[in-house]
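Dumping the structure here so I can ask a few things about it.
The complex appears here minus one protein chain, its other protein chains still in place.
For subunit A:
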Amino acid sequence: MLFFSYFKELVGKEVTVELKNDLAIRGTLHSVDQYLNIKLENTRVVDQDKYPHMLSVRNCFIRGSVVRYVLLPQDGVDIDILHDATRREARGG
């Protein structure tokens, strides 16, 4: 559940989600669940011209299984805390 907890800390921050079909969406992280499904608010598609059908989408739900990666804000990660959490998780605590 490490990454679930990690993403929960990022709620309210601006992230870019790139999907396995190459669609990249930027928006405010609204919520995340245990499958790493993501809800974004105030979304805009990075390559708008290529995806005209996404023009009127402001809020969206993204299925966790189709996410390729999530680009985080510069200050989105405190490496030391993440290190500690990773070790704790690896120990099974």
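Just so we're on the same page, a residue touches a chain if its C-beta (ideal position, glycine included) is under 8 Å from a C-beta of that chain, and two chains touch if they have at least 3 such contacts; residues count from 1.
Convention: contacts and distances are computed from a predicted model.
Enquirer: Which choice in "F-boxkelch-repeat protein", "Fibronectin type III and SPRY domain-containing protein 2", "Queuine tRNA-ribosyltransferase accessory subunit 2" or "U6 snRNA-associated Sm-like protein LSm1" gives the name that UniProt lists for the one chain left out?
Expert: "U6 snRNA-associated Sm-like protein LSm1"
Enquirer: Take the complete complex as the reference. Which residues in subunit A touch the chain that isn't displayed?
Expert: Counting only subunit A, the missing chain is touched by 19, 21, 23, 25, 31-33, 35, 37-39, 43, 52-63, 65-66.
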